[in-house]
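For this depiction, one protein chain was excluded, whereas all remaining protein chains were kept in their positions.
Moving on, here comes subunit A:
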């Protein structure tokens, strides 16, 4: 527990405290009066209200749409399943500016819906909610589906043999087993949508603002640090309340489960109901996730002289022509992969240790620590980015110009995923297995290697996939600390999008498509590694 705690103290708590203190302490005196002023401002209350209800609605909608998907991915075997699982994760890494504009192409004026039915959803709350489902679908499918695939279906079957109806067997056997994973996924989605930034800005227009947007405006644009500090505290308080609620509701629910190899639980769907479910889920994925992605690919290929690879070629020549602004795509891919790999290692090490500690210890302190690990998801990127800047600028921690800042910031966001995906699985490991192994004379290290690791191998892979995807797509904090000579793909995309001209736009689309492919490819490779290994056990 010491390592993750130290990691968080140095790379999260200290920088954030530094920037908040900077805002609230003026001339050596605390200005707590400012808190009351900002908190009671009707504008703040409006923002808080909107932030809360859109997050609740987004989370509910995401669960409703994605849970059937989680079931289908966990229990059914169908061709292209691995690829599709990688594809649904792609939105997760796309810069919101890019995905937002794809969404506009579908929902906005002159968009697909507009042409077909004269329906326009831009600058409406619907567009925001749908985009949130688009971005977070993978969270539910991957984390709930990950556990679901490992539940032994024979337990449900046994209940049915004993006379339970299909529904009540599911409700009494599977649902309680899944509850912690569902709650964890809901929590992640809630935190993501609660701190939503790009989606709100692009699809909501300037009328809607979340706390995150307000903090960004106060910090990066207006440099009103006192107000930003208070808003950060408000966001903290809200997130802490949600975490407390989460802890309270799931505490008693987690129990040891029979965990089996996922390869044996999935089968081809049988019967019309199962086929209908499979096709229904595929249709939703096609409409909600594949179509916006396809729009981006289409745009990247739709050059001035018809379809072709003009923009991709331009990426190469732009880098050769030698401006500091341009970066060769291969180089940006390399940077992105390198940063993401290092961030994944950090996140797995810190998150894995934390999850292991949380499984083995109980008590109030540990639960507090559990909540602490989630806080980075509820903290705005600009707060962390600026915090890094003013806190980590003196020896012994003078990291102002160090590249390691980037993976560190990315790992902060990755750790909660690692903890949340590993925890339900680790807790589900039957403790008697460990005891039996110990009784038979295995050393604790060997118990872990032979009992826990094989069982949680899949969870580790899922967690690594998340941490990797988060790091690939991270933009908010990266943009503040990335070195311009080593931009990541999202940073390079933002640069192209910030310039006028057809070629710049096309190049941004081409780079986005490359980002998608890199993400999908890496996730497929990650899954491949897992499958190979789990075959041994």
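The rule is short, and it goes like this: contacts are C-beta pairs under 8 Å (C-beta built on N, C-alpha and C of every residue); 3 or more make two chains touch, one makes a residue touch a chain; residues count from 1.
The rule we apply is simple: contacts and distances are computed from a predicted model.
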> With one chain of the assembly withheld, which option in "Cytochrome C", "Sarcosine oxidase subunit delta", "Ni/Fe hydrogenase" or "Thiamine ABC transporter substrate-binding protein" matches that chain's UniProt protein name?
Replying inline: "Thiamine ABC transporter substrate-binding protein"
> Who touches the missing chain here, A:167, A:439 or A:500?
Replying inline: A:500
>> Of the residues A:170, A:236 or A:448, I need the one that contacts the missing chain.
In response: A:448
>> To test your reading of the contact rule: which positions on subunit A touch the chain that is missing from view?
In response: 1-3, 22, 97, 100-101, 104-105, 108-110, 201-202, 205-207, 217, 219-224, 304, 314, 322-326, 342, 345-346, 349-350, 352-353, 356-357, 359-361, 382, 385-386, 389-390, 393-394, 400-404, 407, 443-445, 448, 479-485, 491, 494-495, 497-506
